[in-house]
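Working notes for the structure below.
Let's turn to chain A:
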Amino acid sequence: MTPESYLIETLKVLVFPGFTFIFILALFYEWLDRKFYAKLQNRVGPLYAGPLGILQPLADFIKLLSKEDIVPKGVDRILFTATPLFSLTLSIFATLLLPIFSYKGILSFEGDLVIAVVLLTFLCIITFFAGIASYNRFAIIGAERSFLQLIGYEVPLMISIVSVALNARSLTIQNIVLSQKGIWYILGPNILGFIVFLFAAQAELERIPFDLPEAEQEIIAGWNVDYSGRRLAMFRLAKNIELVFLCGLAVTLFLGGPLGPVVPGFEPFLFTIYFIIKSIFVLAILTIVRALFARLRIDQIVSLSWKYLLPLAIIQFLIVRLIV
Partner candidate 1 sequence: MSTFDIPIGPQHPALPEPLLLKLEVEGETVVGVDFDVSYMHRGIEKLLETKTYFQGLPLVERICGICNAAHGLCYTLNVEKLYDKEIPPRAQYLRVIVEELSRIHSHLLWLGVAAFEIGFNTMFMYTWRDREHVMDMLEAITGNRVTTEYSQIGGVRRDITPELAEKLLKTMDVVEERTKYYIKVALTEPTIAKRTQGVGYLSPEDAKATCSVGPVIRASGIKFDVRADDPYAAHDEVPFNVITYDSCDVFGRVVVRAQELLECVNMIRYALKNLPSGPFRIKLPMKPNAGEALTRVEAPRGELLHYTLCEGTPKPYRYKVRTPTLANLGALRVMLTSKGRYVVNIGDVPIIYGSIDPCICCTARVQFIDVKKGKTWTWTLDEIRGMSKKVKA
Partner candidate 2 sequence: MSFEESFLNELKSVFGEKIVESKISKRRIFLKVSPEHYYEVIQFLVKEKGLYHLETMTATELKDYIEIIAHLGLSTSVSVKTAVDKNSPTIISLCNLIPGAEFYEREIMDLMGVKFEGHPNPKRLVLPQDWPTDVHPLRKSFETRHNQPLRDVGGE
């Protein structure tokens, strides 16, 4: 490995498809989500920070960084400081797996789909620990709910991902993307898997139909009620990066990753553009789901996912098993 390939690798991780790019993309997605959500509700959304309010998420992030960081008494200090860091680092680590500028991500090795799935569950466990760490009634109820919700949507999510892997006969993201060169999986047999994946992603991100762990009306801010200042900024950034990761994962698994008609000269540039356009399409669907439903109670979520999502995922698995 020549010295400059080291440099390129670190630059890749730090700048292009790595941290800075993901950071900007995360803030852009949050702005897009809030703007589209507002447009759906016939209102304006962020407007004053920067042109059309595009810098609003950045303004929120910096404001939170500069705010006072209160650590309440009786709080488990180690977990209280560790959980924001973990949630941020793990979500960035997850985005490195995504193929953005070519059909394989920066980190691409045999079986990296399993790592992606493990990271998904880790992120949810970290929110549970974040809730338990702050010794506050609302946070404990919020943490308990996030775990109950995890039990609900985790199994259908896994089955839908496994059915995609089965379809592509491999567990590495690179092969999955390549095998979609012919027809994207969403057009192929995996349409049901896409729907299940979307609902599970909505639950993973704790957005409206499934935002019980931080239900504002019932338990104020749920698990992140005691976090403030830098810690809250890290949690919100982690949530946004997780949004980027899940949209990216939906794109790679079902919409053929960055593949698309390509001019030989500028592959990486065009791949990134396709990746962004497709994930914005997925984001639009997530926002419409957010605007469409009311929040469900915890027992309804678990019964919904076991009664509707799981059978759908199993049917999807059987279809793939029979056809492929």
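In picking the candidates, the idea was that all candidates are chains of the complex that A comes from, given by their letters.
In the analysis below, a contact is a pair of C-beta atoms (placed from the backbone, for glycine too) under 8 Å apart; a residue touches a chain by one contact, two chains touch by 3 or more; residues count from 1.
All values reported here derive from a predicted model rather than from experimental measurement.
**Q** Identify which of the numbered candidates 1 or 2 touches chain A in this complex.
**A** Candidate touching chain A in this assembly: 1.
**Q** Within their complex, state which residues of chain A touch candidate 1.
**A** Chain A reaches candidate 1 through residues 40-43, 137-138, 141, 208-209, 211-212, 215-220, 291-300.
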